[in-house]
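Data first, discussion second: the structure below is written as structure tokens.
Only one protein chain is missing from this complex, and each of the others stays in its spot.
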Amino acid sequence: MQRIGVFVCHCGSNIAATVDVKKVVEMALLEPGVVHAEDYQYMCSEAGQAKIAAAIREKHLTGIVVCSCSPRMHETTFRKAAERAGLNPYMVEIANIREHCSWIHKDMEEATKKAVILARAAIAKVNLNTPLKPGESRVTKRALVIGGGIAGIQTALDIADAGYEVDIVEKTPSIGGRMSQLDKTFPTLDCSACILTPKMVEAAAHEKIKIYTYSEVEKVSGFVGDFTVDIRKKARSVDMDKCTGCGVCQEKCPSRKTPSEFNRGLNTRSAIYTPFAQAIPNVPVIDREHCIKFQTGKCGVCAKVCQAGAIDYGQKDEIVTEKYGAIVVATGFDTIKLDNYDEYAYSQSKDVITSLELERIMNAAGPTKGHLERLSDGKAPKEMVFIQCVGSRCSDNRGKSYCSKICCMYTAKHAMLIRDKYPDVNVTVFYIDVRTPGKNFDEFYRRAVEQYGVNYIKGQVGKVAPQPDGRLLVQASDLLDNRQIKMEADMVVLATAIEPNPDVRKIATMLTASIDTNNFLTEAHAKLRPVESPTAGIFLSGVCQGPKDIPETVEQAGAAAVKAIGLLAKDKLLTNPCTAQSDILLCNGCSTCANVCPYGAITYEDKEVNDHGIRETRRVAVVNSALCQGCGACTVACPSGAMDLQGFSNRQIIAEVDAICR
Amino acid sequence: MSIEKNEEFRPKIVAFCCNWCSYAGADLAGSSRLTYPADVKIIRVPCSCRVNPMFILRAFEKGADGVIMCGCHPGDCHYSTGNYYARRRMTLLFSMLDFIGVENGRTRVEWVSAAEGVKFSATMNEFVEKIYSLGKNVRLEDLRCRS
Amino acid sequence: MNKPAKKQAELIREISGVNPLKCMKCGKCSATCPSYDEMDIKPHQFVSYVQNENIEALVQSKTLWKCLSCFACVERCPRDVRPGKLIDAARQIVVRERGADYLSPDEIPELLDPELPQQLLVSAFRRYRR
Partner (left out) sequence: MKYSYYPGCTLRTKAKDLDAYAKASARALGFELEEIENWQCCGGVYPLGSDEIATKLSSVRALNEAKEKGQELVTLCSACHHVIKRVNDDMKHVEDIRTRANNYMQLETPYAGETTVLHYLEVLRDRIGFDVLKEKVVNPLTGRKIGAYYGCLLLRPGSVMAFDNPENPTIIEDFIRAIGAEPVVYPYRNECCGGYISLKEKELSKNMCDTIMESAEGFGAEMLITACPLCLYNLNKSTAKKLPVYYFTELLAEALGVKDAKEEVAK
């Protein structure tokens, strides 16, 4: 029989205001095995933990139940406290009477009743708990960063500077990401390339950093400290070692009609290409889908002109398998497709563009060499309209429910830059709200209005109608003047919502990292663990976790690096002892459990068993507890009931069910 | 009937929630103060695939009026494939429940991610309402399957 | 606040199936409305009037009779508020309570012309009369 102590936390008034904690104590004492029960204002405080420790020692407790907040908050705290007092930490159970009770119920009597039942279930479980001992696993002192944008680069640099090896895997032919596509950055109007390129060079030159461009993560196995990752290095068709980056192949390539990804499809590129001038590595790739040689067999111009003999049409995809202790996801974002917003005529007029396209138009290396002009006829615009919140803040399934966060600022930036460079162009911004929290951000927006005379109108645009003369009739609300505006514009720029890179879902599945309905990766705690995934060893950097501007992305990239370093600095990790175990007397060696195990943790061995005096050798399941992650799939699959999960055993869960239904 | 008339029916509802998604979703519902009836009591399991159909039968046997199981969205399981197993097992179990005396509406599987506090609360409200509309689980009692 | 207004607002919400609290006041409905200039209470205001249960003003408003039910605002509303449905519902309430108010059979002959399709009379009657 266990000797159980029950500790009921008030959590200030968080619990005590809705749950009668004294009553919970009183009722707990009636439960079997309970020899001690008390309540305290803050169980997680030093004093609260001391009370637990004292009770364990004085009452010789063999198990405890803490009725408090979610185990996801303080289970570790209380387990450590118990351990310090000499109790096995796995003899601690939490009854969640805050998130699952006091915070969601208003009626005191009802909440108290429920709290009593939750405590009762936890007590019933502890009665069946057994002491468990975690094992140990090693840590591979190398990190993987998925994505080579500013987030990935910064994380990799920070980890490498701490002395650990880092690999960056980047899908496109060059690192640099979205930031390399931007012209200027807010709120200081720095040239984006000028501040990004040095970081790219630093990463490429860093002795601890290895960059795989034109590569994708193909498979991930293992767990925190010991991941095994297959990386597919797509065939570049160019020998990285021989290529000198002279660029002659790109000049001579006869296939020039492929829309340039880097310039958002506003102009074209050759089939052999580097995405942009500062690309790292400065080695082109052959886009086989558009290469004449690969499509028809007749061409080979690039091989002929290459002095270094670097062109290799026979190159094949290569799979590299590496081991990592930590993985950082930095997969970034893209703008949403505008198919659902045809009222803005994006698909009907070339002069309706997204803000990211405007970045390329404003950039000296862009399709118009930095001249602001209409893509339809090359004329300079006189009247420009910016529409905010296109696809953001939509709860109607057409767009995204969230605020994309960066649009208000970049629109102010665009408006300002245009008014600065082309003072005769009128700029009108239609906004719902202007959201500019951040250091020097609101001042920046106000400068656009006060210094540059940008016309901000509160009200959304309802329709953009192309006119026969090529201009665009913008029909909008002016909510402050309470009128409907119909104005003609030469160009319309849509502040298009951003969304996580579509590939992230595939990556999250490989990493078993949680992801929300908007495809943003979920953090372990919204406030306190913002750069960690709930899956141990996976860290989040940049927009893959939520919309962010560059300063925030860099901050978070550093934070993710620190968390990864904290893991890599350890030599050994304690493993979760809540693993499956097979009862050799019941096991009949049918292999059902091994078939459902996602980790290959179950093998079969011939073991000698003593079944009621009969000694015989049987083929039975054996769980490798270093590999087992404790999901429990095998326990349900097992037809003979031999497989059970420590810490969540059949008897324990049934005891909880019984306690709740009693 | 006349005896029970004055006694307000409060159902017993057991919710199995996986540790990684739906339990966290329930926590988020809590910290966001999204209410749902106190009739729901949550049991934490590591993964929805840990839920043995026996647990659900046991709950009904012991007097539960409804059992709901929540897991990660398909494809998002922390253990890669656990919720697929759970889905298959529950489909099979639910198809037989009516036969043994538990109406279809008394069981439900729902996928709730850690970010879906709103969904968790909405699901629980819906489910509880459904159980109220079904009333006390008397069929099992009539069949003497209930202890 | 007088009780009937509250009740009527509730009825409007109910028969329109619209929750005006979802509105984020972006004004896209008013931006898109082809009848905007004819309306005294603009579509976005209409939503907030229902929200504030200012029903008397709505009942008196010209807007009820100027809305085309073309559903452009319904299609384009980013918050799924569907102002056109609110206006439809408010008009319904007025028509139900006051009966044939906006169109009487006596007016019909002088509104007719040889090309006028039956459909027009049918739909106008549906909208204007009980």
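Worth a mention:
Order of writing sets the labels: A, B and C. Residues in every chain begin at 1.
Here, contacts are C-beta pairs under 8 Å (C-beta built on N, C-alpha and C of every residue); 3 or more make two chains touch, one makes a residue touch a chain.
Computed from a predicted model, the values in this text were never measured in an experiment.
Every visible chain touched by the undisplayed chain in the complete complex is listed here: A, C.
Contact with the undisplayed chain is limited, among A:Gln467, A:Asn482, A:Thr603 or A:Thr617, to A:Gln467. Of the options C:Lys25, C:His44 or C:Arg91, the residue whose C-beta touches the omitted chain is C:Arg91.
The chain not shown here touches chain C at positions 14-17, 34-35, 38, 65-66, 68-72, 74-75, 88-89, 91-92, 102-103, 111, 115-124, 126-128. Where chain A meets the omitted chain, the residues involved are 339, 341-343, 345, 347-348, 397, 463, 465-469, 473.
Just so it is clear, only the chains that are shown with their structure count from here on.
Taken pairwise by the contact criterion, the protein chains link up end to end in a single open path, with no chain closing the loop. Look at where the CA atoms of chain A average out and do the same for chain B: the two points lie 30 Å apart. Shared interface positions of chain B, defined as residues touching 2 or more other chains, are absent. Chain C meets chain A in the complex at residues 22, 24-33, 36-37, 42, 44-45, 72, 76-80.
Across the complex, chain A meets chain B through its residues 70-72, 96, 98-101, 103-107, 110-111, 113-114, 117-118, 121, 505, 508-509, 512, 514-517, 520, 522, 526, 534-535, 578, 596, 598, 629-633, 635-637, 645, 648, 650, 653-654, 656-658, 660-662.
Chain A meets chain C in the complex at residues 343, 389, 393-399, 432, 458-463, 475-477, 479, 482, 484-485.
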